[in-house]
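With one protein chain held back, the other chains of the complex are shown just where they sit.
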Amino acid sequence: MQCFASSISRPGGVARDSGGAAVMEMMDQIFVDLKHWLVSLAPAQWQPLISALISVAAIIAVFASLFAVTTILERKGLGRIQNRYGPNRVGPFGLLQPAADGLKALTKEDIVPRSADQVLHFLAPLVLVVPAFLALAVLPVGRNMAVVDLDAGLLFFFAVGAATELSVFMAGWSSRNKYSLLGAMRAIAQMISYEVPLILSGVCAIMMAGSLSPEKIIEAQSAYSGWVPHWNVFTPWGLAGFIVFLIAAAAESNRAPFDLPEGESEIIAGYYIEYSGFKFALFFLGEYIGMFAVSGLAITLFLGGWHAPASFLEWIPSYIWFFAKLLGIIALFIWVRGTLPRLRMDQLMSFAWKFMLPMALVNILAAGIWRFTPGITRWIVCTTLVAGSYVLLARGLAAHSSVAKRKYRYAE
Amino acid sequence: MTPLHGYLLISAMLFAIGLGGAITRRNAIIVLIGIELMLNAANLNFIAFWRFGPNPEALTGIVFVIFSIAVAAAEAAVGLGLIISIYRHYKTANVDQIDSMKG
Amino acid sequence: MDWVARNLWLIPVLPLLAAGLSALAKQRHRGFAAGLAIGSMGVSLALSCVAFATAVSHSGTELSRQVVNFRWFELGEGWVKLGWVLDPLTAMMLVMVCFVGLLIFIYSTGYMAHDENFTRFFCFLSLFAAGMLGLIIANSLLLFFICWEIVGLTSYLLIGFWYHKPAAAAAAKKAFITTRIGDLAFLIGIVWLYAQAGTLLFYDNGQGCLEKPALASLATQVTSVGMAVPTAIALLIFCGAVGKSGQLPLHVWLPDAMEGPTPVSALIHAATMVAAGVFLVARVYPLMALGPAGGQVTSTALMVITWIGALTAVFAASIAVAQDDIKRILAYSTVSQLGFMMMGLGVGGVAVGMFHLITHAFFKALLFMGAGSVIHGCNDEQDVRCMGGLRKFMPITFATYAIGMMALSGVPIFFSGFWSKDEILHAAHNWPVTHLPFYLGILGALLTAFYMTRQVAYVFFGNCRLSLGKTTASEQRTVAHAGVSAREHPQVELPAEPHESPGAMVFPLVVLAFFSVVLGFLGTPAWPWMQRFLEGEHAPVQPGMLGNSGVLSVMVTSAVIAFLGIGLGYWLYGRRALESQQKDVLEQWWPNVFTLLRRKYYVDEIYEWAFVGLNAWWARACDWMDRWVWESIVQLLGALVVGLAWVDRVLDEQVVNRGFDEACRSISGGGGLFSRFQNGRVQNYLRALGLGLVVLVLLLIWGCRAS
Partner (left out) sequence: MFKGSPKSVMTVAFVILGVLTLSSGIAAMMQRNLVHCALSLSITLAGLAGLYLQLDAQFVGFAQILIYVGAVAILIVFAILLTRENEPGSQSRYISNGYLGFGLALALFAVIGGAIVSSKTLGRGQVPAPEATVRQLGDQLMTRYVLPLEVLGLLLTVALIGAVIIAMQEKESKSPGGTK
């Protein structure tokens, strides 16, 4: 685990002099130091294993609790948006609702259809959840706080993300239910279609940092001019890439308005109709963890990772910034879900292939121009390029009227 | 018994498995899977020889594997397309029933 | 290194951009496409004028050739390099192409005004300009070849621009394929040169393939058949030039190419593209001139060039005498003039050939555009027999056309054609090898003057024979091919009086006429500025040269020849008004000769017969083999078996029957066995492969053990 060699070496970061800064420094690195202390207790030949276990345990604990928080936030937020109280019975303000849900999920009967393919039906949730947690391993949640610092970290992220499609297929196919199968097919088609713009919009950040490692990408955005940080999102291509990335991320994690695969009104619950009890909870967990992971990637690629949004806020510990940004993006997702209606399948596809993909490609071109042209000209060129292609593509999409008024055809 | 032996043995075994499946199974798709297995066995060879070979600083093995992965993806796409259209035409995907080239 | 030399690449890139943009434009954005093309061409013209000025200012100094090379991509160990060069040759060609091109663009706005595919046309034109200019500035034979092919492609596209017209489509295909024959040899030559010289750059301060070291190393090598390597390469490259410049025997495509729109004929098939072949020879002249010993005696390649040029000149001129389509006459005249240029290159070196190339580009473009204007004015009538008396209806066209005609037929003193052709004849006269090309040239000049006079007499003199009222065949063709444009075209529906063409078409004519007069004075023997410029020296004014006996004699000869031709033509055709139905005068005298000429010496037919016949013969041969050889063998075997059986039966019923049946059974069994291998199941084949693999590995191991 060479990553810990990197994290043992004391952090670079901003030079501290005053005492208060030292305290802040300590606060910033407190978890790292804690872990090193724990590891140092173990015998030498076990240390790599121990440190790995510790980080994995920490990741799982943190993000699982974040999952619980997010569920309650989402339900209450949606409630407010729909002008009703969210859950408010269990505990103060219903804050214990997640615990109650967890208990319910654990205690409910686990139904497996008779004709189902037992093994796959059992494996599917695991195949969903495990890669989702794996993907978190390369995200630096704070200074020196990535589980592993891979040279090809982003590739790793997307690679383990690929397993999601398999699990969805397993779930849909194994439960021998035509709605499940339809849902799985939809989900896979959607994921494959939106994975392309997702990766491509990430490419421009990679180009800028000249590396696939999240640490390096964050490092590339770490500078400040005045107190304004050099985040990718503050450049034309970065902004466009960020937006494309967020949309694609919402589609990847089957969030509204892209939640066709589990659209209740059409195919009852998509590929997990036949799941109940704890497996269903696992699916739920998996989806949310996936959402966290991809949001964290968005933060890493475009929002400067764990860096503070302004130079004079650097004293606040890095992980706090990371999770603040994460919660912000999650709030955005919740808001979108509460606001936008669900798309139609053909609209979904044409949006992916006719708008997102060209936009991402143009964005890469813009990033290249940005990289190789100096001064103010690059601002003008990139802005015109991105904005112009946005306008043209949007007009083309509207012209092909895939969003025309729906003509209802009754079964005859 | 160096590590290289181990990897080579694994790749040989994988190749044999793929070959066995490819020449015994009925279904065209499984035949294709067998071929994919053989390809991957070859890739494993390349990587192993790159890792333990005399001059690994030339990334020949890795680059070759990258190319062969891409080629294999293309091959899978075309092969499956062929299988599908054959299925549409003959209403079967069994290679032993598709023998219109019988001499 | 000057700014313009460094940014020379802009000249071809601007039209390329124009082409790309107008390719994206909709068909109805006519003004956009035309403006783009003309604007880019104008800028290129300005740039090339700057380049020309630079070249002139550096003339004679070591800066007279400025080269910029860059790496393209890494191939194996070495890099493939491209580059561009600015030297007098390039500069002169640049100005010429940009200027003529610009004028023709302007002209086409008038000529193609009614065509529905206006935008596409200008897209192709710009692409052509890009290719041509790139070819001119290329400093690498590879880049040269790339642009060469672009130019060929655009020529194909533009000949077949009215692709719904079968003749046009056929002509386009013919042009493309015929030139491909030459280009194949050209490509082989390039590859060979690369193998020998190791580079395709012309000039690479010392390493280029046209510079001393490479040439010296080339000159020493001899092919297996005894021919010197440089000669062989030069001839292969020359094949490309033959194809592009329509020399014998690959000239057949050029006249057919006249199916394309007239501006295309003017730009591509008269002024620039066909001259590219000549330019190619001029560009690689050091290679061409490289004798077997590298000595100064005229090299084999140059002799071949001279002979082919001279023959082409006479051959095509004689055909042109008997043609009736106004554009075809000009086409054959182009072929013969190109022959003159080749001859000039062969006998007199770069300067002579290039001088004629430049002047010819101007007056031939002028003639073609005049012809276009005539056709335009006569409701797309192309047959000279159905015209006549047009000088009353379109005076400006007539005047300019007459100037062009006189320039082409070499009327002395005032017309550029005279001086350039005179240069060639003079050089031919001084050629050490033999005087035959000189006489051929004289004959060609005579014929040129003659057929031009004939044409002018047919078109402009006499009384108007335009078939008013009833539509001629060519008009029906026009209506057929023009499609929508025919409906927009007011004159096509009912043929009106012939009328002068719009300003956009007349203006270029005037300009070109001016230049086809003036240009000659840049290269008179008295003040051979252009030639010296090309050779990088300064030209003194020496009027005494005119009095020089050799020069004077040749000048007088060619002048006499020109007047002789014109007089003959006038005497035959100009004296009395011609009737549209009446047979040609020559036809009345020597019908056979005339038909022979009119049918272009039956070259097309000969090719047809040769290739198709060869095919048929081969098929027959195969058939014969089948019928007799194999069949007979089979028969023989059969007879053998039958005979054996018979003998056997005669010998002994019992044994033989059994034995024979046994034999048959085993044979059929064997057949069945073999056919079982071919049971069409993929996995059997796969299995065989696997088996082979096992056996091979076993052999390998065994071999290792053995060793």
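First chain written, first letter: the chains are A, B and C, and each begins at residue 1.
Criterion: a residue touches a chain if its C-beta (ideal position, glycine included) is under 8 Å from a C-beta of that chain, and two chains touch if they have at least 3 such contacts.
If you're wondering where the values come from, they're calculated on a predicted model, not measured in any experiment.
Participant: Among the chains you can see, which ones touch the chain that has been omitted?
Facilitator: Contacts of the omitted chain with visible chains: A, B, C.
Participant: Touching the missing chain, which residues of chain C?
Facilitator: So the residues of chain C touching the unseen chain are 73-75, 681, 683, 687, 690-691, 693-694, 697-698, 700-701.
Participant: To test your reading of the contact rule: which positions on chain A touch the chain that is missing from view?
Facilitator: Residues 1-2, 45, 48, 120, 148, 150-152, 155-156, 158-163, 165-166, 169-170, 173, 188, 192, 195, 210-212 of chain A touch the chain absent from view.
Participant: On chain B, where is the contact patch with the chain that was removed from view?
Facilitator: 2-10, 12-21, 23-30, 32-34, 36-37, 40, 43-44, 47-48, 50-52, 56-57, 59, 62-63, 65-67, 69-78, 80-89, 92-93, 95-96
Keep this in mind: only the chains that are shown with their structure count from here on.
Participant: Looking at which chains touch which, would you call it a line, ring, star, complete or other?
Facilitator: other
Participant: Per-chain Cα mean versus the mean over all protein Cα atoms: which chain has them closest together?
Facilitator: So the chain sitting closest to the middle is C.
Participant: Please name which positions on chain B make contact with chain C in the complex.
Facilitator: 19, 22-24, 31, 95-96, 98-103
Participant: Flag every residue of chain C that touches chain B in the complex, lowest number first.
Facilitator: For chain C paired with chain B, touching residues are 675, 677-683, 686-687, 690.
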